[in-house]
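Missing here: one protein chain of the complex. Every other protein chain is in place.
Chain lettering (A and B) follows the sequence in which the chains are written, and residue indices restart at 1 in each chain.
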Amino acid sequence: MSSTVTTQASKSPPRPQAPVGPRLIRWGVTLIILIPFIWGALGLEISPGRIARAPELVWNIVSAMFPPDWSILGRSMDKMLESLYIAWVATIIGAMFSFVFGFLAATNMAPRWIATPIRALLSAIRAFPELVLAIMLIPAFGLGAFTGTLALGLHSIGTLGKLTSEVIEGIDEGPLEAMKSAGGTKLSTIRFGVLPQAMPNILAYWLYRFEINVRASAVLGIIGAGGIGADLFSFLKFRDFPQAGMTLLVVMVTVLLIDGVSGAVRRRIISGEPGKGPVSKLMGLVRTPRPAPQQ
Amino acid sequence: MIEFDRATVIYPGGLKALKDISLTIEDGEFVVVVGLSGAGKSTMLRVINGLVPLAEGSVKVNGQEVRGAAAGDLRDIRSDIGMIFQTFNLVNRSTVINNVLAGRLSMVPRWRSTIGLWPKADVEVALQSLERVGIVDKAYERASNLSGGQQQRVGIARALAQEPELILADEPVASLDPVTSHMVMRDLQRINRELGITTLINLHFLDLARAYGQRLIGLRDGELVFDGDIADVDEDVFRGIYGRAITPEDLLDAAGT
Partner (left out) sequence: MTGPAEITTFEITPSERPAPPPRSGPFFVVVLLIGLGFGVGGIISGGAGVVWGLTGGVLAATALRWRGQSSHPVDALAVVFASALGLGWSGWALGERGSSVEGTTALLAAVGWLLPGAAIGFVVWRHSRRLRLASVLVSAVGWALAAFFVFLWAEGLGAVESLSRTAVQAGEIVELTGTFYATTGFFIALIGAGVTFALLVGSPALVAVAGSITFTLFAASQIGFSLIKVTSEIDKLNILAQEFWPPEWTWPNLTGQPAENQILEPMVETMQIAVVGATVGCLIALPLAFLASKMTTFNLPTFWGSRFFMNVIRAIPDLFYAMIFVSAVGFGSPFAGALAMIMFSLGIMAKLLSETVDGIEPGPLEASRATGARHSQVVQYSAMPQVLPNYVAYALYIFELNIRASVVIGIVGAGGIGRLLDEQRVFFQWDRVMAIVIVIWVSVILIEAVSVTVRRRLV
């Protein structure tokens, strides 16, 4: 091979030096990841011994949980339903208010002096974890599902508001300009120019938020803000593992189901055609054909 | 040497894409495969390196049976066969040299490729391959920053980096303009002549086949309808392959203008 290479060398351009930049970046990134990790691991007193023992300890708990105590299935499902209601209502609250805020926070819809403070407000809300919000609302609204719903709803406004405004900012401006130049009003541009483009994504985000809220509302009970979390908390505290297992199972199955259905619907909304997953197939079976047009 | 013996391919939908193909390709040949779209050209190339499984018959590369080869044997067979694609199939975000080094993956110890510690010799082979196609100066650029013709040369260099005994090129110039097409074809021809690498090329344009090929294989609906010297191709043969007379669309230079 070498002889042919030398004949080629005359024709071929000179070889470049391997640049050092990428290599430096690679080392830099490694360090940026490694140093905080080591700092964290040392701070948490994570030793190889503890790591080695952890699987066994966790396994002990898990094997104590299963088989679960089926006798409390009814109760768990009731509590899970309460969590679901909380999640649903919170999502609706979030959707309703974030829709308005989303438009106000989008720089291509609202003037800067409105958009900027609204944005700041949304990120301020978002920065409170749901549970912290709930803790702060308890002195005013008392323990119970009402407070939990309010906290989840507020947090949803924050996250959905941001996502909505991003979707709106990401739309194609071409059709809007066409409408404006055709003399459309602001409202009609929104109705016919913005909504058709943005709505599928916004809807998908609402569903996605619902999936997240289901998980969050399952947790709220820990601080007494309604739902199934209180059950799991007390079962684990009093080491009633089979009952805790049942509670956990109900949550897992519910979340899996909701994720499946909601995910299929989201894909359907975004792509406009049914997906290929099992849930989509089921939906296809259930969906009745459109009535024949009137003669 | 490649030996097809009554090779038949049936795709999952039940479609017979290759029917009873038997032929032999000797070492160092420069073979062009032509046929209508859907005739089975790509399929024919892909059974050689086992990307498409055979339903019946056999394909042997240097005496080794491809059909039913164990995973390890199949990798060995593939490591001696370079493949060039119509759409280049480069990793756009990686550098050119990394794309070329992918051709040597089967030859380095696994731990070395895992941590990206390539032996000097392999990097040298990669650079030489780039020199052979004349774009070594782009070695450390991102593949996506190159023009189409340059990208296809990276594809060729990746095949060369395997130090292959055989190169399969599936419509290597179909995404390129006429001038670049000729340059890439000349590259392939030169490689075949200088290094003696057996070369199989799928082509769409008949004038390209005439200009660069020696032996021509014509496929129609998965059947072998012509196999012979390119000089023997006349209007009748063409009719046999395409089912009609030659039109300007079948010629690169006519279609390009």
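We adopt the following convention: a residue touches a chain if its C-beta (ideal position, glycine included) is under 8 Å from a C-beta of that chain, and two chains touch if they have at least 3 such contacts.
All figures in this text were calculated on a predicted structure; none of them were measured in a lab.
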Report summary line: Per the whole complex, from B:103, B:149, B:172 or B:213 the residue touching the absent chain is B:103
Query raised in the report: If the hidden chain were put back, which of A:72, A:109, A:150 or A:246 would touch it?
Result: A:150
Report task. Please pick, from A:31, A:100 or A:132, the residue that touches the omitted chain in the full complex. Result -> A:132
Query raised in the report: At which residues does chain B meet the chain that is not included here?
Result: 49, 51, 74-83, 85, 87-94, 98, 102-106, 110, 113-114, 155, 158-159, 162
Query raised in the report: In terms of residues, what is the contact footprint of the unshown chain on chain A?
Result: 33, 36-37, 39-41, 43-46, 50, 54, 57-58, 60-62, 81-82, 84-86, 88-89, 92-93, 123-124, 126-129, 131-132, 135-137, 139-141, 144-146, 149-150, 215-216, 218-219, 222-223, 226, 229, 232-233, 236, 239, 248, 251-253, 255-256, 259, 287, 290-291, 293-294
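We take it that only the chains that are shown with their structure count from here on.
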Report summary line: So, in the complex, the side of chain A touching chain B is made of residues 1, 4-5, 8-9, 11-16, 18-19, 22
Requested in this report: Would you pull the chain B residues touching chain A in the complex into a rising list?
Outcome: 95, 97, 125, 127-128, 131-132, 134-137, 139-140, 163, 194-195
